[in-house]
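Scroll down for the structure; my scribbles are underneath it.
Here the complex is missing one protein chain, while the rest keep their positions.
Labels run A, B and C following the written order; every chain starts at residue 1.
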């Protein structure tokens, strides 16, 4: 179970333990935490929703993409859903590789892919309102109805 | 005490907790672990030695360099010394920033600087011998007697 | 019958997390058009579709028993 969606607080060490290996010299983690201020606006809390079964499949798919590109890597990803308070952990990505360069690159790849293809949505709740975050400005369209198969690092 | 040298097992969560902040949306960690095979040679265990007081000062210095480049970042680094077994954690670097790009970049910067200027040495112990790792081939010289002030990402 | 799942702001707009439609043999494109008209939501061109938990093209033809998810731009991580 290296890829999980959970309603509970994420135990970071538990995610890391899944990728520790005698063959690994480097483990990187990315921990997404709930930030209070975003572009000058104060968030009270967040609410994450997922299409859970598909989200797990898509996380597994990202794991396979990473394994293809970095064959000696081991990946584990846990994403939390439900109500999250400021400083709570929303996502943990842990990746081990023999050498450090790959561990950074692969981790970066994982978070960018999560933000592209995993069906999870975030609602920001402020004092004076709330909004589902995503693409409200409609700057991105999917003419084919699905995301392109590409790699994005921003 | 965001910068530490310890003889004990490193509690990764404890290092992460030092950088969690209401202003942080991203935390990256780098965890250096003891790998069994290096270029086909089997390591039994490692022994790390440090010039401890100076190592802490140099880690603090790296923290200041990071703060200059990424002013909203918070950094914590713990390096273990003594005998380390395969899969043990030698170093943990945790960095938080408001946005993820900086958290990856700053973390990468930290590990490269550690490998340049922090007085810590690693001895590899194999079945048929042992060796202090560093620059046995003498490919690097320090004509001025000290490292240059530069940034290296490899 | 086709079951259609809604998430995030789409669930709010439509006022339900799923509906069931008689649209076997039709394309996703037609399904989106039907939903858009019936529920007065006009931003479905930014919405991806998945059939049985895999992303699917607009031209995909639906079969009886398929579960379609309409997936607004994601914002996890």
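We take it that a residue touches a chain if its C-beta (ideal position, glycine included) is under 8 Å from a C-beta of that chain, and two chains touch if they have at least 3 such contacts.
Treat the numbers as computed from the prediction; the structure is a model and nothing was measured.
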*For the chain that is not shown, enumerate the shown chains it touches in the whole assembly.*
B
*chain B residues that touch the omitted chain in the full complex*: 32, 48-51, 53-55, 57, 79, 90-91, 111, 114-123, 132-135, 138, 140-147
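In this section, only the chains that are shown with their structure count from here on.
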*Whose Cα centre is nearest the centre of all Cα atoms in view?*
A
*Averaged-CA centre spacing for the pair chain B and chain A, given as whole angstrom*: 25
_Between chain B and chain C, what distance separates the C-alpha centroids? Give it in angstrom._
49
